[in-house]
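To start, I am sharing the structure in question, which I have written as structure tokens.
Left out: one protein chain. Kept in place: all the others.
Letters A, B and C name the chains as they come in the text, with residue numbers starting at 1 for each one.
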Amino acid sequence: MSRQVDKQLQEYKEKQKNKGCLLVRCPDRPGIVASISRFLFQYNANIITSNQYSTNPEGGDFFIRIEFASPSLHENRNEIKKSFEAIAENFSMDWKMTFPSEVKRTAIFVSKELHCIRELLFEWQSGDLMTEIVVVISNHQEAKELVEGFGIPFLHLPASKENRREVETQQLKWLEEYQVDLIVLARYMQILTPVFVEAHPKKIINIHHSFLPAFVGARPYDRAYQRGVKLIGATGHYVTNDLDEGPIIEQDINRVDHTDNIEDMKKIGRSIERSVLARSVKWHIEDRIIVDGNKTIVF
Amino acid sequence: MSRQVDKQLQEYKEKQKNKGCLLVRCPDRPGIVASISRFLFQYNANIITSNQYSTNPEGGDFFIRIEFASPSLHENRNEIKKSFEAIAENFSMDWKMTFPSEVKRTAIFVSKELHCIRELLFEWQSGDLMTEIVVVISNHQEAKELVEGFGIPFLHLPASKENRREVETQQLKWLEEYQVDLIVLARYMQILTPVFVEAHPKKIINIHHSFLPAFVGARPYDRAYQRGVKLIGATGHYVTNDLDEGPIIEQDINRVDHTDNIEDMKKIGRSIERSVLARSVKWHIEDRIIVDGNKTIVF
Amino acid sequence: MSRQVDKQLQEYKEKQKNKGCLLVRCPDRPGIVASISRFLFQYNANIITSNQYSTNPEGGDFFIRIEFASPSLHENRNEIKKSFEAIAENFSMDWKMTFPSEVKRTAIFVSKELHCIRELLFEWQSGDLMTEIVVVISNHQEAKELVEGFGIPFLHLPASKENRREVETQQLKWLEEYQVDLIVLARYMQILTPVFVEAHPKKIINIHHSFLPAFVGARPYDRAYQRGVKLIGATGHYVTNDLDEGPIIEQDINRVDHTDNIEDMKKIGRSIERSVLARSVKWHIEDRIIVDGNKTIVF
Partner (left out) sequence: MSRQVDKQLQEYKEKQKNKGCLLVRCPDRPGIVASISRFLFQYNANIITSNQYSTNPEGGDFFIRIEFASPSLHENRNEIKKSFEAIAENFSMDWKMTFPSEVKRTAIFVSKELHCIRELLFEWQSGDLMTEIVVVISNHQEAKELVEGFGIPFLHLPASKENRREVETQQLKWLEEYQVDLIVLARYMQILTPVFVEAHPKKIINIHHSFLPAFVGARPYDRAYQRGVKLIGATGHYVTNDLDEGPIIEQDINRVDHTDNIEDMKKIGRSIERSVLARSVKWHIEDRIIVDGNKTIVF
């Protein structure tokens, strides 16, 4: 299977060779778009898609995401990036320019429940998640067979409150070895310490099994059942040091009624969780997300 | 307009003349349905719809709602009700038998925002809410013209934290005078005291402008905006003495994104609120709801 | 009520005084955004929102919608419009520049069913539809009281297959007298002739009570019931000379099941129809729609 994915990734990289993506955040003022678009035009770049957003045209923040293509971008990409610095400085931009042909390297963390990792692996195999899944790390063995079936290294290390520090030290080492750009917690049932989170800021995506801010913390379906809600949901968010308080990327819900017990809610919830997580990861990989304080702008 | 609604109600009562509705809750055990259905058969009643639910077939609770019709029900309805008592006692039932031709008398409480009361009045006028709206009570004047345009008495009494006790005393008197069966808080922005709530248990429906239990209390849209949620919602629930903690009848949501400011969220929210409240009221009026502790069973 | 709406419109016009909206369609090539944004920058205009879309970056069509603000736009708007012509010609643009302070003048056509016109009038009254509703034209009397209650002229003219030509001649005269920019068919149950349609191209919005292309033509709910579908829907679209084949603006659906008879489906459908029509009209009024052949681009 791995060979099929490799082939897809190679084709994707080749097809995206001359494409770039610019993400910018800066104080709003006239002339930003004029400057950026003139810059791109000078490099013969055509704008493929562009999205922008202003918190307040007078004195607020300005955000823009531009996908562009230029005939010889692949060769010139470092030069283009370099020469954008002047504009960036002029407008006090917080920015990044990425190239989809440089695909991100992703690690998945998982515990015992496999529905989320399974969804990610199959979206990946179908060519709907253009990333390299370089390693899966787990505190249990349940995912081993599935993961290795895809030709992905599966690293196992039991984790608990007691050995959290040593475990995280090892995990961080692995992430470095595998040069990981993105960490996806696909129902990884351990809380990460500030040391871990701060080592990968805005690069850890978690799926929480409730529509936040309802039911922060443990056992959300049990609590949803107790409360008698008519909707249950899931939330994909970046991990920060405040449990389940990080910037929300995506949420979705499904209806439940009085006939659904906790097990039914978990079943229904699984299908929300997996699609919400897959969308969250996809948008991150495609550089569609700008984190703005504790919120996200998803272009 | 009022004449049109009167005519619809008369036609409805005539059409429903020989229909009844039985709501039952009792400890589960074999033979309940057999007994009820034999009872109805003895009265020549045909079961139109029937819904049931068991929390646990072994030792749990059993709930059933039956709509039935019988050729001379209208004349015999008190006798039928009376003779059901034997079965009810035998199975330790908590039950009620209602007759849709005896339509409920509803009071609406409203403050300044009119979208919810407007929806209720128009659903009512369109023949989609089969109730008599006998009075509207408000602490503001905004709804006066609209309400009186429908030929409904509009009673105005300014309310605030300071005069809550006197205001509620007057309101309770009015509710008695108008023989009210159901109180709908259609964005009534005052908190009711335990005295008021306990005078009308399971008979006060409120619309809360968030998907509970997220954003209990004041200013939910402001807080939703601050949290950066991707969904906003509304909840129709029975009022109890715990603020926004009563049994949930119905919830719904809509998507928002980073471009929606608080005003946009309120706009989007208004359309959710009005439909959620209208459905909640409709189900109550049609005797579809059984309150089970802090949950509802909606048949 | 009319006075309240007038006040809202005046405030809106004042607030939007220095805002403009540019809609462009042209063959795609590098430099379009650079030219437009430089142009706006020269007029001191700040871009508030901008959306663009390319059918195909290489040789396809390019579409853009820009909302902008400039300190003295109100005084200079005709000059700005005039001077954009050079750019437009250079890029072979099909374009228009509008100013939200010049609100559109809308006529509503209605027959007997009032749920759609009621929704429009209440969205309008709530300040959610920034247009002048200058006249309502009907072949029946059902809407008269409602419409006149809002202080809007109600013109009645019975219509049928037989007198279609004379009726349309009169209607077209009225539309001219009232200087109408947009015609909304809010469940107007007459088919318009090509003469009428061609007099107002891309300016007539209809609500069809099915999710097109399913159930084109008459009695869609009856046919949906016969087919046993599990979803029913509604479609807002521009009217062309092909019945129910015009460019789709918006669609939505709701679930039904075997317990819903045709009347229930109509009831459920009414709530979809009114929200889909209201959204369609809103987007048109805000100049968010570009018609592209038989499709719409909704920015």
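The rule is simple: a residue touches a chain if its C-beta (ideal position, glycine included) is under 8 Å from a C-beta of that chain, and two chains touch if they have at least 3 such contacts.
What you are looking at is a predicted structure, and each value in this text was computed from that prediction instead of being measured.
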item: Partner chains on view for the chain not depicted; value: A, B, C
item: Candidate in contact with the missing chain, chosen from C:I152, C:V239, C:I253 or C:I285; value: C:I253
item: Listed residues B:Q4, B:N44 or B:N241, member touching the removed chain; value: B:N44
item: Absent-chain interface as seen on chain B, which is shown; value: 28-34, 37-38, 40-41, 44-54, 57-58, 69
item: Residues belonging to chain A that touch the chain removed from view; value: 1, 49, 115, 118, 122, 126, 128, 145, 149, 259, 267, 270-271, 275
item: Missing-chain contacts mapped onto chain C; value: 53, 211-215, 227-231, 233, 247-253, 257-259, 292, 294-298
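Everything that follows uses one rule, which is that only the chains that are shown with their structure count from here on.
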item: Rotation in the CA alignment of chain A with chain C, degrees, nearest 5; value: 180
item: Interface sides of chain A and chain B: same vs different residues, half threshold; value: same
item: Centroid distance [mean C-alpha coordinates] between chain C and chain A, Å; value: 37
item: Chain centre separation (chain A, chain B; CA means) in Å; value: 43
item: Multi-chain contact residues (two or more partners), chain C; value: 49
